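Removed from the display is one protein chain of the complex; every other protein chain stays in position.
Let's turn to subunit A:
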C-alpha cells in the first residue's frame, strides 16, 4: 500500500471506525453492490461531492471503470450527479440508500413472480423433446448455494413428503437457519418427522417449536459436524462445511445415496434416546441419586403410616 493509498483508506474508513466501516462495506456487498461500487459509495458518503476524476484518482480505480461504477450507482438511485463543468457526484444518505436498494429488490422479485406465470404458459406451448421417464431411478445432483436456495429446496421436500422426513445435524448447522422459516417448514410436513440433533441447553432454541416427541439426541460419538435431510425414499439434502460464510448444500435424488444415508439415520435413531428422557438422565448425579432414594423411603413411610392408621381404625371398630 502506497502512502497516498493509506491516506485515502484512512480518509474513507477513518482510523477510529475502521472495523465498523469494514463491516458496512461487507454488508453493502450482501445488498448487491460490487466491492468497488461499495467503495465508491462509501467514499462519497464520507467526503461529499466529487468529480469522477477525483474519485478515480483517490480510490486508485481506472478512470473508465470509475465512470461505469458511477453510472451503475446512479442507476441504482443511491448516488446522484450535480450538473456543472466538470460534473460532480454525491451520495444519497445511507438509510435512504438502503431503503432504495431493498425496494428495488422487492420490485425485482415481484417482476420475476409475474414473469414466472408467463414463462410457464409459453413453456406449455413448446413441444417436448426429452423423455422425462428416461431416468426413473434418479441420479441428479444439484449444488445449492446460500441459505435461500437451500430453504426453497427444503420447503419443496417437506411439502411433498408422503411418508417421512428425517433430519440429522448438529445445532451449529441449524442455528444458521434461525430467524428463517426452517422450523415452520418442518412442522408443516404431513409426513412423520424425526429429528436427530445435538440438543444442548445453549443451542436448543434453534429448533424451538418442533415437538419434542420427534427429537432424539445425538450421542457424543455421533457428534460429527454433518447435517442432512431425507425425504421418503427419494431425496436428500446434505450440507457441506465449505469453510466460507455462505451456506452450501447438495441435493440429490440418487437412490443409492438416499438409501445409504437413510440406513445411517435409522441406525443412529435406534441407538439414541428422546430429548425428554435425556434431559432427565443428564441432570442426574450422585447427589440426586441419594435424594431420589430418600424420597422413595419417605414415600414408603407415608404409605405405611396411612395403612397403620387405617388398620387401627378398623381394629378399634371391631373391638367396639
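We take it that contacts are C-beta pairs under 8 Å (C-beta built on N, C-alpha and C of every residue); 3 or more make two chains touch, one makes a residue touch a chain; residues count from 1.
Going forward, contacts and distances are computed from a predicted model.
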Suppose you had to identify the omitted chain by its UniProt name; would it be "N-methylhydantoinase A 2", "Iron ABC transporter", "Signal recognition particle 54 kDa protein" or "Response regulator transcription factor"?
"Response regulator transcription factor"
Contacting the left-out chain: of A:54, A:100, A:151 or A:212, that is A:212
By the document's definition of touch, the residue of A:184, A:200, A:263 or A:310 touching the omitted chain is A:310
Quickly run down the residues of subunit A that touch the omitted chain.
212-213, 274, 276-277, 279-280, 283-284, 288, 291-296, 298-304, 306-307, 310
